[in-house]
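Left out: one protein chain. Kept in place: all the others.
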Amino acid sequence: MASGNREPFNNTVVEWIDSRMPIFTLLNKEYGVFPVPRNFNYFWNFGAIAGFMLVVMIATGLFLAMHYSADTGLAFNSVERIMRDVNGGWLIRYIHMNGASFFFIAVYIHIFRGMYYGSYKKPRELLWILGALIFLLMMATAFLGYVLPWGQMSLWGATVITGFFTAIPFIGEDIQVWLLGGFAVSNPTLTRFFALHFLLPFVIFAVVFLHIWALHICGSNNPLGIEPKTRQDTLPFHPYYTIKDSFGLLVFVLVYCVFIFYMPDALGHPDNYIQANPMVTPPHIVPEWYFLPFYAILRAITFNMNLYFLLGLVMLLLLLVDFVWRKKPVYLSAAGGLALLVVGGLLVLTGFTGDSCQRIDAQWLEANVGFKNMCGTLQALPGMSAEAAPISAKLGGVLAMFGSVAMLFVLPWLDTHPVRSARYRPLYRVFFLLLVVVFLILGYVGSQPADASVAGVPLILVGLLGTGYYFAYFLVILPLLGRFEKAKPLPESIHDVVLAKQINAETKI
Amino acid sequence: MTAHMHTEHDDDGETRRDFMAILAGAFGAIGAAIAAFPLLNSLSPARDTLALATIEVDLSDIPEGSSKTVMWRGKPVFIRHRTPEQIKAAESVNLQSLIDKQTDEERVKKPEWLVTVGVCTHLGCVPMGQKESDNHGDFGGWFCPCHGSHYDTSGRIRKGPAPKNLTVPPYAFLSDTKIKIG
Partner (left out) sequence: MNATRFARLLALCALIGLAPLAVSTPSRASGGEEKPQDVQWSFDGPTGTYDRAALQRGYKIYREVCVSCHSMNLIYYRNLEALGYNEAQIKNIAGEYTYMDGPDDEGEMFERPGMPSDRFKAPFANAKQAAAANNGAIPPDLSLIAKARAGGPDYIFSLLTGYEEHAPHGHVLQNGQHWNRYMSGNVISMAPPLADGQVTYEDGTPQTLEQYARDISHFLMWAADPYMEQRKQTGLKVIIFLIVFAGIMYALKKKTWKDAH
């Protein structure tokens, strides 16, 4: 292919190989002279760091697999044998265990960096989707891996998560039994989870390859969000970014090592040092920290979506499509839109309140007769009962959780603003940073018991509001910003900005 | 790779940067090697395996003329309490007639006790001869049923395809009736 117009290498061995299979030419093209925007900040290190973590996880995982027994009778003790009897086993296991957390830290920063600087926008949509796919595969792999030590959280986490599938109408229970290979999380489950946990990292590896391929077709985005125009805007990948990435990686590994060697169990849950026991449920089941925001979204939906609610929701969605997503409404006039807003809003409110009435404390209702009467009226409406709701609270939660990950896949088409970087989009910047804060708050909500409250505010409400903002950010705020936000003027070129900064720095000195 | 670096600056800076690049490369190589060590080291026998690598055997329950088989490092070990006739037979063999030339003296610590690894040196079968009723081969010791190797009362190969005598494991007498193997 590329062997036609390659330049010969001085080293005879390299040249011998390269003339037969131009792998060195390829490496030099993609990682040697490959032009990269010269203005990356340190947030651009996290792609390389995530790649490094994948390699670390595969390497340590391979050696752990050589000592691990995927049998419910042996699994827990085989992990403890690794910790106690296998030479250096404790180190390998702690690297792997904390590696999952640090892989997610790297990937979360990588994702938020991509969102802040608009790296998902044309022409990088496919690159972004491949990244979202990696994230999804990572979540699956991490979940499967957490089951393997066969502690209490392994068993009950797996029970809860495979329980999601029972929310599917009609066939849910059968699907769950099929997934588990039994009627509860048991030996067949553990064995297949081990096999899949071993396989998926290699699938991730393959998708990472595609991700990098796509990246090298369109080139990297950069903090300014404008494309490089001339040679002056870029630098060769080597040595500039090989060295910068190495430095960033070392700092990251330093923090990682502090956890491995000085607080190896800080990110885990004590209950997972208790052997799995199907007869005893831990009082408070929590997933690993990196799933907490999504877990909060799952638990935020505590109401059944009855016919009234869904009908109203469809109306509001119609409104969203016609008035928010389109530049000009096609189906609706302004008056029609207003009518739909009022009717849809009322229906959603009716459905939601009617369903919530079933859970309101009876004593409180007695004391508030007005509410009692309203609830009576609402619940008398046909189809208001929980059984008649097409989407139960459980299914609603599962849909919301998967929907929240799905948002990432469609993000390139929801954010229609032509400017990429948040540096030039003052409004977008505020809403995005708020999203990050909301995401962290959701993480906190997910870590707490479902009925907890902070300073008198029930966390269930915080979770619902956070979930609302999360979806509003993607479905409403981004399309609106795309139409109405006025961006700051963009610089002429990357080189101009870099030069101006250098001059600025020199005059300061 | 360094051929692609920019070269338009003074020599001094160039040398210092090259030196630092080499230093960084060395650190990277050392770091990778150090990181690889625990991975590879995890494959060598673990502590629980090593804890079973030496065993103690009580000999007091083996009457003269009979044998005991114990497991040691995953292999059977034959312990035989030899009779005076067996000892005499083992000691009086003409060394030149042996395939693997070893005196009986070299193979035992105390003449009454013969301790060998019960694995045929041909292809690794376990020879017969531990029980009274077993086939003891033509020389009163052991007989390997797989390919017909005959061992004598000192565990030496006398006839058949096996190239070596039965291996004597490292062992020591802790007392008159107790040995430690391994």
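For reference, chains read A and B in written order, and residue numbers begin at 1 within each chain.
One rule holds for everything that comes next: contacts are C-beta pairs under 8 Å (C-beta built on N, C-alpha and C of every residue); 3 or more make two chains touch, one makes a residue touch a chain.
Keep in mind it's a predicted model, so treat the numbers as computed, not measured.
Q: List the shown chains that the missing chain touches in the full complex.
A: Result for the missing chain's touching partners among shown chains: A, B.
Q: Given the contact definition stated above, which residue among A:Val286, A:Leu340 or A:Val438 touches the chain not shown here?
A: Residue touching the chain left out of view: A:Val286.
Q: For the chain left off this view, which of A:Phe202, A:Phe261, A:Tyr331 or A:Trp364 is in contact with it?
A: Residue touching the absent chain, from the options given: A:Phe261.
Q: Can you work out which residue in A:Gly73, A:Pro270 or A:Pro426 touches the chain that's missing from view?
A: A:Pro270
Q: Which candidate, A:Arg6, A:Arg192, A:Lys244 or A:Arg326, sits in contact with the chain we can't see?
A: The missing chain is touched by A:Lys244.
Q: Determine and list the chain B residues touching the chain excluded from the picture.
A: Residues 6, 8-9, 13, 16-17, 20-21, 23-24, 27-28, 31, 34, 47-48, 51-52, 56 of chain B touch the chain that is not shown.
Q: Residues on chain A that touch the omitted chain in the whole complex?
A: The list for chain A reads 38, 41-43, 77, 80, 83-84, 90-91, 94, 101, 105, 108-109, 235, 239-240, 243-244, 246-247, 250-255, 257-262, 264-267, 269-271, 273-275, 283-284, 286, 289-290, 292, 440, 443-444, 447-449, 452, 501, 505, 508.
As a working rule, only the chains that are shown with their structure count from here on.
Q: In angstrom, rounded to a whole number, how far apart do the mean CA points of chain A and chain B lie?
A: Computed from C-alpha means, the inter-chain centre distance equals 54 Å.
Q: Hey, which residues of chain B end up touching chain A in the complex?
A: Its residues touching chain A are 1-5, 21, 24, 28, 37-39, 41-44, 46-49.
Q: Over in the complex, which chain A residues touch chain B? Could you list them?
A: Going through chain A, the ones touching chain B are 10, 28, 32-33, 59-60, 63, 66-67, 81, 84-89, 91-92, 236, 238-239, 243, 246.
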